[in-house]
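Only one protein chain is missing from this complex, and each of the others stays in its spot.
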Amino acid sequence: MVVVEFLGPIAKDSIELDVSSLDEVSQELKKDSELNEWLEKCAVAINDEIVMERDITLQSGDRVSLLPPVCGG
Amino acid sequence: MVVVEFLGPIAKDSIELDVSSLDEVSQELKKDSELNEWLEKCAVAINDEIVMERDITLQSGDRVSLLPPVCGG
Amino acid sequence: MELFNGALDVPEILKRWYIEEAESNYGAFIPFIGTVRDEDGIDGLSFDIYEPILEKWFNSWVEKAKDRGAIVKLAHSKGDVLLHESSYISAVFSPKRRVALELIDEFVEDFKANAPIWKYDLIDGKRVYAESRSQKISGSGLLN
Partner (left out) sequence: MELFNGALDVPEILKRWYIEEAESNYGAFIPFIGTVRDEDGIDGLSFDIYEPILEKWFNSWVEKAKDRGAIVKLAHSKGDVLLHESSYISAVFSPKRRVALELIDEFVEDFKANAPIWKYDLIDGKRVYAESRSQKISGSGLLN
(Lines give C-alpha, C1' and ligand atoms only; values in the text may rest on other atoms or scores of the structure.)
Protein backbone atom coordinates (compact mmCIF):
# COMPACT_ATOMS: atom_id res chain seq x y z
CA MET A 1 0.00 0.00 0.00
CA VAL A 2 1.03 3.59 -0.70
CA VAL A 3 0.17 6.37 1.77
CA VAL A 4 -1.02 9.68 0.32
CA GLU A 5 -0.93 12.69 2.64
CA PHE A 6 -2.32 16.18 2.17
CA LEU A 7 -0.26 19.04 3.59
CA GLY A 8 -1.16 22.51 4.79
CA PRO A 9 -4.62 23.81 3.99
CA ILE A 10 -6.00 20.67 2.30
CA ALA A 11 -8.30 19.62 5.11
CA LYS A 12 -8.11 15.88 4.57
CA ASP A 13 -6.66 12.90 6.44
CA SER A 14 -4.08 10.64 4.82
CA ILE A 15 -5.37 7.76 2.72
CA GLU A 16 -3.92 4.40 1.68
CA LEU A 17 -4.02 3.35 -1.96
CA ASP A 18 -3.18 0.03 -3.56
CA VAL A 19 -1.21 1.49 -6.51
CA SER A 20 2.20 1.04 -8.09
CA SER A 21 2.75 4.31 -9.97
CA LEU A 22 2.15 8.06 -9.70
CA ASP A 23 -0.14 7.73 -12.68
CA GLU A 24 -2.44 5.48 -10.71
CA VAL A 25 -2.32 7.87 -7.73
CA SER A 26 -3.50 10.62 -10.05
CA GLN A 27 -6.34 8.47 -11.38
CA GLU A 28 -7.49 7.61 -7.86
CA LEU A 29 -7.35 11.15 -6.53
CA LYS A 30 -9.31 12.50 -9.49
CA LYS A 31 -12.28 10.41 -8.37
CA ASP A 32 -12.62 12.72 -5.33
CA SER A 33 -14.14 15.95 -6.67
CA GLU A 34 -12.96 17.88 -3.61
CA LEU A 35 -9.36 16.79 -4.22
CA ASN A 36 -9.57 17.22 -7.97
CA GLU A 37 -9.40 21.01 -7.77
CA TRP A 38 -6.20 20.83 -5.69
CA LEU A 39 -4.32 18.66 -8.17
CA GLU A 40 -3.30 21.37 -10.64
CA LYS A 41 -2.09 23.60 -7.78
CA CYS A 42 -0.10 21.01 -5.85
CA ALA A 43 3.52 19.90 -6.01
CA VAL A 44 4.25 16.27 -5.20
CA ALA A 45 6.85 14.67 -2.94
CA ILE A 46 7.70 10.98 -2.64
CA ASN A 47 9.17 10.13 0.75
CA ASP A 48 9.81 13.86 1.34
CA GLU A 49 11.64 14.38 -1.96
CA ILE A 50 9.85 16.72 -4.39
CA VAL A 51 9.52 15.08 -7.82
CA MET A 52 9.24 16.78 -11.20
CA GLU A 53 8.25 13.78 -13.38
CA ARG A 54 5.15 11.67 -13.34
CA ASP A 55 6.71 8.55 -14.81
CA ILE A 56 7.64 7.05 -11.43
CA THR A 57 7.04 3.55 -10.06
CA LEU A 58 5.96 3.31 -6.44
CA GLN A 59 6.84 0.63 -3.89
CA SER A 60 4.60 -0.53 -1.10
CA GLY A 61 5.36 1.67 1.91
CA ASP A 62 6.10 4.77 -0.17
CA ARG A 63 4.59 8.00 1.05
CA VAL A 64 3.25 10.53 -1.48
CA SER A 65 2.66 14.10 -0.24
CA LEU A 66 0.66 16.85 -1.91
CA LEU A 67 1.99 20.38 -1.30
CA PRO A 68 -0.42 23.23 -2.08
CA PRO A 69 0.75 26.79 -2.91
CA VAL A 70 3.08 28.20 -0.24
CA CYS A 71 3.65 31.56 1.36
CA GLY A 72 6.34 31.57 4.02
CA GLY A 73 7.73 34.71 5.61
CA MET B 1 39.30 85.43 0.18
CA VAL B 2 38.27 81.87 -0.57
CA VAL B 3 39.24 79.07 1.83
CA VAL B 4 40.36 75.78 0.27
CA GLU B 5 40.36 72.73 2.53
CA PHE B 6 41.73 69.26 1.95
CA LEU B 7 39.71 66.37 3.37
CA GLY B 8 40.65 62.86 4.49
CA PRO B 9 44.10 61.60 3.55
CA ILE B 10 45.41 64.78 1.86
CA ALA B 11 47.80 65.78 4.62
CA LYS B 12 47.59 69.53 4.14
CA ASP B 13 46.21 72.46 6.13
CA SER B 14 43.58 74.74 4.65
CA ILE B 15 44.78 77.65 2.54
CA GLU B 16 43.30 81.01 1.62
CA LEU B 17 43.27 82.13 -1.99
CA ASP B 18 42.37 85.48 -3.52
CA VAL B 19 40.31 84.07 -6.40
CA SER B 20 36.84 84.53 -7.85
CA SER B 21 36.21 81.29 -9.78
CA LEU B 22 36.82 77.55 -9.58
CA ASP B 23 39.01 77.94 -12.65
CA GLU B 24 41.38 80.17 -10.72
CA VAL B 25 41.37 77.74 -7.79
CA SER B 26 42.47 75.03 -10.20
CA GLN B 27 45.26 77.20 -11.59
CA GLU B 28 46.55 78.01 -8.10
CA LEU B 29 46.44 74.41 -6.83
CA LYS B 30 48.30 73.11 -9.88
CA LYS B 31 51.29 75.20 -8.83
CA ASP B 32 51.75 72.86 -5.85
CA SER B 33 53.22 69.65 -7.32
CA GLU B 34 52.16 67.68 -4.24
CA LEU B 35 48.54 68.76 -4.72
CA ASN B 36 48.62 68.39 -8.48
CA GLU B 37 48.44 64.60 -8.35
CA TRP B 38 45.31 64.75 -6.13
CA LEU B 39 43.36 66.97 -8.52
CA GLU B 40 42.24 64.29 -10.99
CA LYS B 41 41.13 62.03 -8.12
CA CYS B 42 39.20 64.58 -6.08
CA ALA B 43 35.60 65.69 -6.09
CA VAL B 44 34.90 69.32 -5.18
CA ALA B 45 32.39 70.86 -2.80
CA ILE B 46 31.55 74.53 -2.40
CA ASN B 47 30.18 75.32 1.06
CA ASP B 48 29.58 71.57 1.59
CA GLU B 49 27.64 71.12 -1.65
CA ILE B 50 29.32 68.84 -4.17
CA VAL B 51 29.53 70.52 -7.59
CA MET B 52 29.68 68.87 -10.99
CA GLU B 53 30.58 71.91 -13.15
CA ARG B 54 33.69 74.03 -13.20
CA ASP B 55 32.08 77.19 -14.54
CA ILE B 56 31.27 78.61 -11.10
CA THR B 57 31.93 82.07 -9.69
CA LEU B 58 33.15 82.25 -6.10
CA GLN B 59 32.37 84.89 -3.49
CA SER B 60 34.70 86.00 -0.74
CA GLY B 61 34.03 83.72 2.24
CA ASP B 62 33.21 80.68 0.12
CA ARG B 63 34.79 77.44 1.23
CA VAL B 64 36.04 74.97 -1.40
CA SER B 65 36.66 71.37 -0.24
CA LEU B 66 38.60 68.66 -2.04
CA LEU B 67 37.30 65.11 -1.45
CA PRO B 68 39.69 62.31 -2.36
CA PRO B 69 38.48 58.76 -3.23
CA VAL B 70 36.25 57.30 -0.52
CA CYS B 71 35.73 53.90 1.05
CA GLY B 72 33.14 53.84 3.81
CA GLY B 73 31.81 50.68 5.37
CA MET C 1 17.52 26.52 10.84
CA GLU C 2 15.32 27.33 13.82
CA LEU C 3 11.54 27.00 14.18
CA PHE C 4 9.65 28.66 17.02
CA ASN C 5 6.09 28.42 18.30
CA GLY C 6 4.64 31.93 17.85
CA ALA C 7 6.50 35.20 17.23
CA LEU C 8 10.27 35.46 16.93
CA ASP C 9 12.41 37.30 19.49
CA VAL C 10 14.21 39.23 16.76
CA PRO C 11 16.81 41.10 18.88
CA GLU C 12 17.78 37.87 20.64
CA ILE C 13 18.18 35.92 17.38
CA LEU C 14 20.14 38.67 15.60
CA LYS C 15 22.45 39.08 18.60
CA ARG C 16 23.02 35.34 18.90
CA TRP C 17 23.78 34.89 15.17
CA TYR C 18 26.06 37.96 15.15
CA ILE C 19 28.04 36.63 18.12
CA GLU C 20 28.15 33.07 16.68
CA GLU C 21 29.93 34.37 13.56
CA ALA C 22 31.92 37.16 15.22
CA GLU C 23 35.27 35.40 14.69
CA SER C 24 34.43 33.71 11.36
CA ASN C 25 35.92 36.57 9.32
CA TYR C 26 32.79 37.42 7.33
CA GLY C 27 32.84 41.06 6.23
CA ALA C 28 29.13 41.31 5.44
CA PHE C 29 26.07 40.17 7.42
CA ILE C 30 22.58 40.78 5.99
CA PRO C 31 19.48 39.56 7.80
CA PHE C 32 16.01 39.99 6.28
CA ILE C 33 13.31 40.32 8.95
CA GLY C 34 9.64 39.80 8.08
CA THR C 35 7.01 41.39 10.32
CA VAL C 36 3.21 40.98 10.26
CA ARG C 37 1.55 44.08 8.80
CA ASP C 38 -1.74 45.50 9.99
CA GLU C 39 -3.78 45.31 6.76
CA ASP C 40 -7.09 43.99 5.43
CA GLY C 41 -8.51 43.88 8.96
CA ILE C 42 -6.59 40.77 10.02
CA ASP C 43 -5.67 40.06 13.65
CA GLY C 44 -2.46 38.30 12.65
CA LEU C 45 -1.13 35.40 10.61
CA SER C 46 -0.75 31.72 11.31
CA PHE C 47 1.70 29.26 9.75
CA ASP C 48 1.86 25.53 9.03
CA ILE C 49 5.30 24.13 8.22
CA TYR C 50 6.17 20.75 6.77
CA GLU C 51 9.54 20.36 8.45
CA PRO C 52 11.16 17.41 6.61
CA ILE C 53 11.00 19.19 3.24
CA LEU C 54 11.83 22.60 4.72
CA GLU C 55 14.97 21.02 6.19
CA LYS C 56 15.96 19.68 2.76
CA TRP C 57 15.22 23.00 1.09
CA PHE C 58 17.36 24.79 3.69
CA ASN C 59 20.23 22.31 3.37
CA SER C 60 20.31 22.86 -0.40
CA TRP C 61 20.82 26.57 0.34
CA VAL C 62 23.60 25.79 2.83
CA GLU C 63 25.40 24.08 -0.08
CA LYS C 64 24.67 26.86 -2.58
CA ALA C 65 25.99 29.44 -0.11
CA LYS C 66 29.08 27.37 0.66
CA ASP C 67 29.99 27.32 -3.04
CA ARG C 68 30.16 31.10 -2.84
CA GLY C 69 32.09 31.20 0.46
CA ALA C 70 29.02 32.24 2.41
CA ILE C 71 26.62 30.84 5.02
CA VAL C 72 22.85 31.18 5.47
CA LYS C 73 20.65 31.06 8.55
CA LEU C 74 16.88 30.82 8.90
CA ALA C 75 14.34 31.31 11.68
CA HIS C 76 10.57 30.98 11.24
CA SER C 77 7.42 30.88 13.35
CA LYS C 78 4.89 28.05 13.60
CA GLY C 79 1.31 28.81 14.60
CA ASP C 80 -0.03 32.28 15.35
CA VAL C 81 1.90 35.55 15.01
CA LEU C 82 0.03 38.75 15.81
CA LEU C 83 0.16 42.21 14.21
CA HIS C 84 3.59 43.91 14.39
CA GLU C 85 5.24 40.70 15.57
CA SER C 86 7.87 39.02 13.39
CA SER C 87 7.60 35.56 11.86
CA TYR C 88 10.65 35.26 9.64
CA ILE C 89 14.40 35.92 9.48
CA SER C 90 16.67 34.81 6.65
CA ALA C 91 20.32 35.83 6.93
CA VAL C 92 23.51 35.66 4.92
CA PHE C 93 27.11 36.01 6.10
CA SER C 94 29.75 36.40 3.41
CA PRO C 95 33.33 37.62 3.11
CA LYS C 96 32.29 40.16 0.49
CA ARG C 97 29.54 42.72 0.03
CA ARG C 98 28.36 41.83 -3.50
CA VAL C 99 27.95 38.12 -2.77
CA ALA C 100 25.97 38.94 0.37
CA LEU C 101 23.63 41.38 -1.41
CA GLU C 102 22.94 38.99 -4.29
CA LEU C 103 22.57 35.93 -2.09
CA ILE C 104 20.08 37.47 0.35
CA ASP C 105 17.85 38.46 -2.59
CA GLU C 106 17.92 34.98 -4.16
CA PHE C 107 17.55 33.24 -0.78
CA VAL C 108 14.51 35.31 0.24
CA GLU C 109 12.81 34.98 -3.18
CA ASP C 110 13.37 31.22 -3.34
CA PHE C 111 12.10 30.92 0.23
CA LYS C 112 8.88 32.68 -0.79
CA ALA C 113 8.49 30.47 -3.86
CA ASN C 114 9.47 27.03 -2.58
CA ALA C 115 9.69 26.69 1.21
CA PRO C 116 6.84 24.36 2.35
CA ILE C 117 5.11 26.85 4.62
CA TRP C 118 1.42 27.73 4.47
CA LYS C 119 0.08 31.07 5.60
CA TYR C 120 -3.36 31.79 7.05
CA ASP C 121 -4.97 35.12 7.93
CA LEU C 122 -6.38 35.27 11.44
CA ILE C 123 -9.86 36.82 11.05
CA ASP C 124 -12.47 36.74 13.81
CA GLY C 125 -10.65 33.88 15.51
CA LYS C 126 -10.56 31.77 12.34
CA ARG C 127 -7.61 30.66 10.15
CA VAL C 128 -8.26 31.55 6.50
CA TYR C 129 -5.77 30.13 3.97
CA ALA C 130 -4.03 33.06 2.21
CA GLU C 131 -4.36 31.39 -1.16
CA SER C 132 -4.32 34.53 -3.29
CA ARG C 133 -0.88 35.49 -1.83
CA SER C 134 0.51 31.96 -2.16
CA GLN C 135 2.72 30.60 -4.94
CA LYS C 136 2.71 27.18 -6.54
CA ILE C 137 5.92 25.28 -5.80
CA SER C 138 8.08 24.37 -8.84
CA GLY C 139 6.62 21.21 -10.37
CA SER C 140 3.04 21.83 -9.31
CA GLY C 141 0.24 20.21 -11.29
CA LEU C 142 2.08 16.91 -11.76
CA LEU C 143 -0.96 14.81 -10.82
CA ASN C 144 -3.45 16.89 -12.79
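Letters A, B and C name the chains as they come in the text, with residue numbers starting at 1 for each one.
Assume contacts are C-beta pairs under 8 Å (C-beta built on N, C-alpha and C of every residue); 3 or more make two chains touch, one makes a residue touch a chain.
As the structure is a computational prediction, the values presented were derived from the model and not from experiment.
Colleague: With touch defined as in the header, list the contact partners of the absent chain among those displayed.
Modeller: Visible chains that the missing one touches: B, C.
Colleague: For the full complex, which residue in C:Gly6, C:Pro31 or C:Gly79 touches the chain that was left out?
Modeller: Residue touching the chain left out of view: C:Pro31.
Colleague: Write down which of C:Ile42, C:Leu74 or C:Ala100 is the residue touching the left-out chain.
Modeller: Of these options, the touching residue for the absent chain is C:Ala100.
Colleague: Extract the touching residues of chain B with respect to the undisplayed chain.
Modeller: Residues 7-9, 22, 25-26, 29, 39-45, 48-54, 65-73 of chain B touch the chain absent from view.
Colleague: List the residues of chain C that touch the chain left out of this view.
Modeller: Residues touching the hidden chain, for chain C, are 10-11, 14-15, 18-19, 22-23, 25-39, 84, 95, 97, 100-101, 104-105, 108-109, 112.
In the analysis below, only the chains that are shown with their structure count from here on.
Colleague: Between chain B and chain C, tell me the centre distance in angstrom, where each centre is the average of that chain's C-alpha atoms.
Modeller: Measuring from centre to centre gives 49 Å for this pair.
Colleague: So how far apart, in whole Å, are chain A and chain B when each is placed at the average of its C-alpha atoms?
Modeller: Each chain reduced to its C-alpha mean, chain A and chain B end up 71 Å apart.
Colleague: What is the distance, in whole Å, between the centres of chain A and chain C, each centre taken as the mean of its C-alpha atoms?
Modeller: Using C-alpha averages as centres, the distance is 25 Å.
Colleague: Give the residues of chain B touching no fewer than two other chains, as numbers and ranges.
Modeller: Chain B, residues with two or more chain partners: not present.
Colleague: Two or more other chains in contact with one residue: find those residues in chain C.
Modeller: As it turns out, chain C has no residue touching two or more other chains.
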